[in-house]
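Here the complex is missing one protein chain, while the rest keep their positions.
So, subunit A:
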Amino acid sequence: MDLLRFITCGSVDDGKSTLIGRLLYDSDSVSLDVLAALENRPTVHGTVDLALLTDGLRAEREQGITIDVAYKYFTTPRRKFIITDAPGHVQYTRNMVTGASTADLAIVLVDARQGVVEQTRRHSLIASLVGIRHFVLAVNKMDLVGNEQSVFDQIVADYAAVADQLKLPTVTAIPISALLGDNIVGRSKNLSWYQGPSLLEHLESVPAFEEASIAEPRFQVQFVIRPQTEDYPDYRGYAGRIQSGEYRRGDRVHILPSGQESVIEAIEVNQQEVESAAAPQAVVLRLTDDVDISRGDSIVPVGSQIHVAKEVEATICWMDERPLWPGRKLLVQHHSAVVKAVVSAITYKVNVRTFGRAATESAQLNDIVGIRLKTASPLVVDSYQHNRATGAFILVDELSGDTLAAGMVDAMQNSFVPEPLGFTI
């Protein structure tokens, strides 16, 4: 059984929480005591309010809205699902970015009475920015427009323009009613003109993301294991997670950013030596040479097209209340590597309505902007488009430790692609 992570996005009152409640409810994932707690609460409709299954914080229940990302889980005989429920309000864009960053699929929820609205465009933009491949356009509340096919068709046509502009890889449109359960688990008689899969059928059949299928192997050292015991006096193992691709014993590798070269002597998974291992496995690598390697260093096969860069161009979503101005010094956390950096320029701001770019002096909370980032020591990176694991980073405030921004590398400046030692001068 495999795993699919998806995010639900939509405006306030599009019925997002109801949709999730419905998926949990109809897939039998809600236990009796939790339902009983819900039934004790007054509702507008006189029925159980499924939205309450996801609203976990007191303020959310009081205001009837979602503030923070909530994670929910359900399993069908075919798949385990992790649902990220992200809030719809503009001021919670940063939470939507947070939720989308780990998702394989996005359900973009649209109210059939409203059609494609500004929020729909903004959510689609964010989901596409963070590299989500599969999109579901879920046209909800079909029951409130008389289950009219023409309404659905018009919204699908409107969204096609958005998908086209953002170059979304795959979009599947499904007419639903979360409240009534139409086309959620089974196909609905109310929408008999629709021939496609129900939402759950689609979620069960869409291909899950396989990090291993990205060809280029990437590995970053998290922790050096040195037991220094009688049994293991000289053992040095580099513990980390394979970020993409596959490693084999005997691979010639570069240690970056230093550029040293070595050979993989052993790959250990749970203390067992294996011939090969692939993403997302957590492994220990041992090398034939006694080289100087520490946390944050990358070990990649010789010939990899990875960049060692002291300057990158990146798209970021600014997540701090205090605006970002050029010249700001901060920390870049690139998985296990942390380096000092300065934002040398803010090159543009993305208009979330038109998707166009315009000049800007600063970045405000929730803005999506392009920046140039100079680092004190080199980053070992790919472009985000090339590799979602090694192209991602966060910006951190050096003093408070707060996470300031989510960043995706667009291009590398002042960088080199490491070559085998024999060829360097």
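The rule is simple: a contact is a pair of C-beta atoms (placed from the backbone, for glycine too) under 8 Å apart; a residue touches a chain by one contact, two chains touch by 3 or more; residues count from 1.
In this text, contacts and distances are computed from a predicted model.
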Which listed name, "Extracellular solute-binding protein", "4Fe-4S ferredoxin", "Sulfate adenylyltransferase subunit 2" or "Branched-chain amino acid ABC transporter permease", is the one UniProt assigns to the chain that has been left out?
"Sulfate adenylyltransferase subunit 2"
Identify the residue among A:Thr102, A:Asn190 or A:Thr347 that touches the chain left out of the display.
A:Thr102
Of A:Leu19, A:Ala309, A:Leu379 or A:Ala392, which residue touches the hidden chain?
A:Ala392
On subunit A, where is the contact patch with the chain that was removed from view?
1-3, 31-34, 37, 54-59, 61, 67-73, 75, 79-80, 82, 94-95, 97-98, 101-102, 210, 212-213, 215, 222-223, 225-227, 229, 231-232, 235, 237, 239-241, 245-246, 270-271, 276-282, 295, 319, 331, 333-336, 388-389, 392-394, 396, 399-403, 406
